[in-house]
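Mind looking over this structure? Questions follow.
Shown here: the complex without one of its protein chains, the others still in place.
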Amino acid sequence: MTEVDAGLARQFGLNEEEYARVLSIMGRTPTLAELGVFSVMWSEHCSYKSSRTYLRQLPTKAPWVVHGPGENAGVVEIGHGLACVFKMESHNHPSFIEPYQGAATGIGGILRDVFTMGARPIANLNALRFGDPKHPATKRIVDGVVRGIGGYGNCVGVPTVGGEINFHPAFNGNPLVNAMTVGIAPIDRIFLSAAAGVGNPVVYVGSKTGRDGIHGATMASAEFGRDAEEKRPTVQVGDPFTEKLLIEACLELMATDAIVAIQDMGAAGLTSSSVEMAGKGGVGIALDLDAVPQRETGMTAYEMLLSESQERMLMVLRPDREAAARAIFEKWQLDFAVIGRITDTGRFVAHHRGVTEADIPLAPLADQAPLYQRPTVEAAKPAELLAARVENRWGLADALERLLGCPDLCSRAWVWEQYDSTIGGQTVKRPGAADAAVVRIEGQAMALALTTDCTPRYCAADAEAGGRQAVAEAWRNLTATGARPLAVTDNLNFGNPEKPEVMGSFAAAIRGMASACEALNFPVVSGNVSLYNETEGRAILPTPAIGGVGVIDDAARAVGIALGPWLDLVLVGTTKGWLGQSLWLREMAGREEGAPPPVDLAAERAVGDFVRAQILAGSVRACHDVADGGLLVAVAEMAMAGDVGVRLSTGPREIPGHAYWFGEDQGRYLLAVADSGALVRTAEAAGIAALRIGHSGGADLTLPDGGTISVARLRAAHAAFFPAFMGS
Amino acid sequence: MKPGIVLFPGINRERDMAIALERAFGRKPRMVWHTETELGDLDLLVLPGGFSYGDYLRCGAMAAQSPVMGAVRAHAARGGYVLGVCNGFQILTEAGLLPGALLRNAGLRFISADCHLLVERADTVFTAQYQRGAVFRAPMAHGDGNYFADAATLDRLEGEALVAFRYATPGGEITPEANRNGSARSIAGLLSPNLRVLGLMPHPEDLVDPLLGGTDGAPLFAALASAALASAA
Amino acid sequence: MKAVVTVMLKDGVLDPQGKAIGQALTGLGFAGVGEVRAGKVIELDLAETDPARARASAEAMAKRLLANTVIESYRIALEPA
Partner (left out) sequence: MKAVVTVMLKDGVLDPQGKAIGQALTGLGFAGVGEVRAGKVIELDLAETDPARARASAEAMAKRLLANTVIESYRIALEPA
């Protein structure tokens, strides 16, 4: 039997002070299983001990918000008696260890967070950050992650409709895989996790429990004797087939009145799900571990409590509905086992082979969970890089062709063609067709607009500005389709929180996000924090990934980016020519400097509301926000999508050409309309900057510096990178 | 005729198919569970797309063994209509209702993209509302759509004109580039000798609504629906 | 007993996976790699203890489900459990 002491606690990730607190709560030395429970519940992942104080700063309320942070996923009302349920979650470390399974199980986990609440998943998105394409590991990781996302998502039959990809050396040893799932539920049929009803059965459904991904500490402790080998934590393997059955079985049961509470078994599996359910319900829970469906022989209580086997759910049922529920799960060929009861003791109790392996008071386990105000140091904000100080040696055509071919701007078709984006028969705007994916709601005229956004290089230069920009860009991408932005989920990926400069960037990013969410009335309803993302002791770029959801009442009014012939292109929003941290500066001048482009939140809102109104009025044929790469890249993207040329007018004299065409000033949109005169007049009347910059037609981009380049050639440059890099 | 959709565990395009059928027939298709053996008065059986049994072992292999397939076989033997799309096509070949097999895509990757299909026969109940030689667009979404049969079988299929659709360019040429999954002779869809069983890899059911990018797939379901009227009359 | 069923694509059936593996190996600098074929192996724990009967039932399983004889051939090996 393993000796439990401060030393073992340390291996389990609990420091002296935390272990002392465990002793005082228990009033005795905890058992191995109890120590395991404390260590996972008080881990950064489950307790948010470093981030909690900051998360409180995020605005989480709006009239349409039904459930904000605190549930398995956020819930917003979208009308017609329906709610949209969504969340984003990271699977960064598993995806580095085993890219295919790491990414696949990440999709499975976020799907469960959404259907746990009674929602049918209707769309997936994924925000990915990879290392330098030249780094030897990057290709293998890209291949595995993309296959894994497709392998799981395609099989469960949820369309993958969007996401984003960046490459940067800071992610060489630590890729980011952030997955987002969006589901739809009747607003009066949302299921929560708070357990209730003393004596009610606690039911386990789904796959059997194995020794998958058990607390890494197990491996560290040598005391496990002879059969240590089999007890090693094993990589979790996803089973999308079982997940699909689990979705259908759960939704079938949710149509009845059998469920009192339900919770997916995510991180720290049985432990966190049962502790959270009982804790939230203010009741106790007693588990009989002998009843847990087991895949392997000789599993200990410790192993069953900490196993992270996938495709499992925990439910509290009305006792009189147990038989009916069992029948549903048997029909779907899934395990169904009563493994415990709800009690009135306020304690978490686990019995195994006649022994009480754990008996923990729930209130202190939650209330006395560690909470840290970690020291922070905020980096000095870089100064603005004046366009005049950046010399330009390239013609517009050459620069454009090179930018469109660079890893951060090139076509992602190689990736999204491995994701089923049409299943469900509701995908109105597929990947690449619009700034946000547009997915109609079955049986309704309305559709959801969905996007994920973050610009890590901006966050690295100025975390507060970067956090603000990420939220603003998500809002802008939804707006550009004609949708009304509703709320966001976020995935805060940062380095080691014990490093003051990392915690400083975390604090600053939250501040920036909060200011934008506030100003844009775009609350945070769910999210996830992933810390300790480090490469050889060097932190990743701060990456507060934002998942945005909007609604458009008539899907037929949604617009994409594809430009048609004989239309005017109108730039809406203000351009100064901001080259700092721009892709042009990095790719052409080889410099990563300056302050990132600032976001004027008041202007952002005014311009966005104006653009949305124009789209809904029906006069806009295509719309694209101006983002990475700047104005000329945005024009080229619209031209390539519509396979039509554009003749561009010369920009304002006072701004250097390269700064005007490649600067990344925020809060701008390109609108394609038949009559720019009318649009410009309405804009002026509304005090919004609007300028006709070109007219579509022909097969070439005709540039103001006299250069010309064919759309076909741009497409070739745009399409080249991924197939060449991945060798297919 | 009355349409029914056969559901196997892991099937996931049944909703898409039900929407397309309801649009054309004006009534909801009946859903048939894989354990059912009595199909009642159904006269069109649709095996939809998805990942029956997770596509584990071989796509469609386990579904082809399920109880309902006995009834599907009997239905086909009686001259009943059967449509298999994607996984449904794979199941039909595994069950021996259509010849050949569907292998991993030549590029070894899942392909989710629109393809163009050349209509080889317009004189079947499935294709009556297309013109022979016409080209229509359909989304494909599969990892195992690479049609294979031995040379003799292929020659027989060609000889008996049982190829319904081939992958083609938008202009209707048969080229290797247009045949992205590497199918033998660019075969995308196949008919049984009595022309009452059709299997195809792409998804016409996902292109029946202008809002979703076109209605190229609608004629297939409209043809079935009007055949339904004819048979009812 | 334990039955190991090995399922390979028949000669004449294109094996893109085997081909890709072969190219990758050569690309990694392994010399003298000729043809490469990729297949499946299914290991079955059978209650049956009589080799003949174990083989017969593995045979039946292969015919019925484990192999698609249109494209695949199979071989069966028995091992004591």
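Just so it is clear, A, B and C label the chains in written order, and each chain counts residues from 1 on its own.
Heads up, the rule we're going with is that a residue touches a chain if its C-beta (ideal position, glycine included) is under 8 Å from a C-beta of that chain, and two chains touch if they have at least 3 such contacts.
Bear in mind that the values here come from a model prediction, so they are computed numbers and not experimental data.
Asks: Of the residues B:F25, B:Y53, B:F89 or B:F110, I need the one that contacts the missing chain.
Replies: Touches the omitted chain: B:Y53.
Asks: From the list A:E98, A:D132 or A:E252, pick the residue that touches the absent chain.
Replies: The missing chain is touched by A:E98.
Asks: Going by the contact rule already stated, which one of A:F12, A:F38, A:F86 or A:F241 would touch the omitted chain in the full complex?
Replies: A:F241
Asks: For subunit B, which residues reach the chain that was dropped from this view?
Replies: Contacting residues on subunit B, toward the hidden partner: 53-54, 56-57, 62, 65.
Asks: Which positions on subunit C touch the chain that was left off?
Replies: Touch set of subunit C with respect to the missing chain: 6, 8, 18, 21, 24-25, 28, 30-48, 57, 60-61, 64-66.
Asks: Suppose we count only contacts with the excluded chain; which residues of subunit A make the list?
Replies: 97-98, 101, 207, 210-212, 230, 232, 234-239, 241-242, 295-296, 309-310, 333
Keep this in mind: only the chains that are shown with their structure count from here on.
Asks: Which word fits the touch map of the chains here: line, ring, star, complete or other?
Replies: line
Asks: From the C-alpha centre of subunit A to that of subunit B, how far is it in Å?
Replies: 36
Asks: Indicate the residues of subunit C shared as contacts by at least two other chains.
Replies: none
Asks: Would you mind listing the residues of subunit B that make contact with two or more other chains?
Replies: 107-108
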